[in-house]
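First the structure, in the form of structure tokens, and then the observations on it.
Only one protein chain is missing from this complex, and each of the others stays in its spot.
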Amino acid sequence: MMLPELGHFALILGLALSILLGTLPLVGASINSSLMMRLAKPLASGQFFFILISFIVLGMAFLQDDFSVQYVANHSNSLLPVQYKISAIWGGHEGSLLLWALILSGWTLAVVFFSKSLPLIVYARVLAVMGLIAVGFLFFILLTSNPFDRFLPQFPSDGADLNPLLQDFGLIVHPPMLYMGYVGFSVVFAFAIAALLGGQLDAAWAKWSRPWTTVAWAFLTFGIALGSWWAYYELGWGGWWFWDPVENASFMPWLVGAALIHSLAATEKRGVFKSWTVLLAILSFSLSLLGTFLVRSGVLTSVHAFASDPARGQFVLGLLAITLVCSLSLYAYKVPQVRGRIHFSLLSKETFLLTNNLLLIVAWVTVMLGTLYPLVLDFIGGAKLSIGPPYFNALFVPLMSVLSIMMGFGIISRWKDNTAAYFIKKLRLVAFIAVLVALITPFVAFSEFHFGAFVGLFLFSWIVLISLKDMLDKAKSSKGLVYGLRRLKPAYYGMMLGHIGFAITLLGVAMVSIESDERDIRLSVGDQAQVQNYIFKFESMEKIEGPNYLADRAYFSVFDKDSNKLIAALKPEKRIYLAKNTPMTEAAIDPGITRDLYVALGERLEGGAWAVRIQIKPFIRWIWFGSLIMGLGGILAVSDKRYRKK
Amino acid sequence: MMEQSVLKIIPLLVILLFSAQSFAAIDVYDFDDEEKRVDFVALTKELRCPKCQNQDIADSNAPIAADMRKEVHRLLKEGKDKESIVAYMIDRFGEFVTYKPKKTSETYMLWYGPWILIFVGIIVILSLARLNKKEVDRLKPSPEEVKSLLAKYEDKK
Partner (left out) sequence: MYRWIPLVIALGLALVLYTAIGKDPTKLETARLNDPVPEFELSALLDEARLITQEDLKGQVILLNVWATWCPSCRAEHGYLVDLANKGVPIVGLNYKDERPTAISWLERLGNPYVFNIFDPQGELGFDLGVYGAPETYLIDKKGFVRFRHVGVVDDKIWQNILEPLYLKLSK
């Protein structure tokens, strides 16, 4: 059973190659040695190869139920269904770090293959920086978090089982997507450092970095949306976002990444904001590292946190500190060499992009404050505080509303200069229609005025209508509309989808937050309850056996109050997972475009009744659908030919 | 071996970490009027469970959270308003127990920092754009300069 040691050894080889990758091409760049710089490609390939081997070995250990490997014993079980045995690889701290390292080396290899047109010196520096990051993480794994540690000579006959909450499709996709995003920001970070080292922060570095940033951001969008969706159907309380520190840890790089995408656009097209864009690039990746720290160090309480260990926390903090000190010192040192001449007026696209950045950065600061303020207060000896949804929502709602309004102006603005008359002319009809839609729809749906729904609908219509209008304006051609539309580039449509996706998500958030209905009701078999226009009838109860659990399953029929038509049959369950007698609730959901019906079983009460939570959640699917559109917009933008030409 | 038994505790700890929310805490409380029920939902979402891994008392099934829900229900029935119920809990468990931090001198930065930052940012943006308008105007040739340039051009022809 030597196989796990092979994985360990492969990791060590990967580290060795990372060290070489992090140093040789960098040296080569400063002494102009073409040979040393070209070493980056084989070194990056080798690094990826060995980390992949290591990952596969760990996977084999899971598939073969090798419980002599501690990590496998702690996170798996012989009865675990096979797809979860595989996803259990990243179900715990050590394995998820190995996934991190694998994805990092994957991105590094991607840079090797997609950067044919890069000057050699930039190419070498970018890959070297990514190599250095890998060095940090591989040391972290090998020194503090080795997934290949063994129980020897005596090992358990069976594993502790993967936590039942993680035995789900969500675990299979959510962490890999998230890490693709987090780690993906290391590419634009590497480009920023390479640009600083070379003293050239011109439009070229922005052009090279843009596709990498956009794709990373798209993956992060998918990852966060998947996490939210997973929490919703898995956790039994119908929530989709809790402003939990771990959630915030992923949201912060997303916000700054979005600002970065916009800033890169300005730097590439107009050569402006050069040093600011570099700073944002450094910040995005640093926030990825901060997130890694927060989740694994134990300094903040979270339902999502991995089991914490101060030593690990110190190591990650060390990585973060080294990254920040090196990159920000380099930034401060080199930035005076970069001075652009900015020529734009108050109503220019440049100003609106700056406004976008301002609002997104303030949004990020808000999340950062809400997450870390308790630590700061504790540091200076103040009170022990909790900061949660009341704070975040109070600040976020106005910020996002203003951002949405500015988005409309920004989309149709032109570079350098616009007049107020231009905006009025373009926007007055849209504003009128948006107000109408926002007024009429709630009346139709609820037969009364709801301010929150009005605002949400207005902002949604504002953004969608302006996006469509801009598309039609830009597609005007002498050869007809269809020709004009086909002439517009994927990059343009990608941007449009990004904005429309945001609007969809915004509307979903507004409706769910304001118009949700939640009841906790005592029901026995045969009872029924009415919530809004739905009748929930508790038909029967059954005991069932799953692959690794036993459950009480309830059968609910949902009828329309007026027509008495059967709308849905829901089967919420209360499960006990056998390995460790862990109880869990499986909510039953009837998904819909305009609403979800949500039923979850609570406790069994006296007299054979059950506590049942029934929720009506309007437009909740729009949140994840909008995120999907946003992410697809990013992917579409990157498929543009101009990125593939070279 | 000690190591082995210590390590065996970790999965148990992880499970304990999750077991607090592995089944939703659903008690059934009755209310005389709808407004009180809405207040109950709002309060149980705003109050934090003192013993859990970052959960409000609405979703936690820890015993102390259940006790707190019972008290919130009792106080609402007695006619207390939301502020006094939150204060009641803070008297016993400290500021930790509310998710909405009080606005004191300690938390000015928290509540007002973002707005101050926006204000500063707006000033920066305005000054950047204004600077540039000045520069653009400065670089623009005056009507006389335009005339003389045109004249020179005509001559060259």
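Which chain is which? They are A and B, in the order written, and residues in each are numbered from 1.
To be clear about the criterion, a residue touches a chain if its C-beta (ideal position, glycine included) is under 8 Å from a C-beta of that chain, and two chains touch if they have at least 3 such contacts.
Bear in mind that the values here come from a model prediction, so they are computed numbers and not experimental data.
Asks: For the full complex, which residue in A:198, A:313 or A:592 touches the chain that was left out?
Replies: A:313
Asks: Please identify which residue in A:12, A:27 or A:325 touches the non-displayed chain.
Replies: Looking across A:12, A:27 or A:325, the contact with the absent chain belongs to A:325.
Asks: For the chain not shown, which residue from A:16, A:173, A:299 or A:445 touches it across the whole complex?
Replies: Per the contact definition at the top, the residue touching the missing chain is A:299.
Asks: By the contact definition given up top, give the residues of chain B that touch the hidden chain.
Replies: Within chain B, the residues that touch the unshown chain are 50-51, 53, 63-64, 67, 71, 90-97.
Asks: Going by the touch rule given at the top, which residues of chain A touch the chain that is not shown?
Replies: Output for chain A: 275, 279, 282-283, 286, 293, 297-301, 310, 313-314, 317, 320-321, 324-325, 328-329, 331-332, 335-336, 372, 374-376, 378-379, 383-384.
Basically, only the chains that are shown with their structure count from here on.
Asks: Can you list the chain A residues touching chain B in their complex?
Replies: Per the touch definition, chain A meets chain B at residues 70, 74-75, 92, 151, 154, 156, 160-161, 163-165, 235-237, 239, 242, 244-245, 300-303, 305, 307, 341-346, 348, 351, 354-355, 358-359, 361-362, 365-366, 369-370, 373, 377, 382-391, 395, 399, 518, 520-522, 574, 580, 582-585, 600-603, 605, 611-613.
Asks: List the residues on chain B that touch chain A in their complex, please.
Replies: 4, 7-8, 10-15, 17-29, 41, 45-46, 48, 52-56, 58-59, 94-101, 106-107, 109-111, 113-114, 117-118, 121-122, 125-126, 128-133, 135-136
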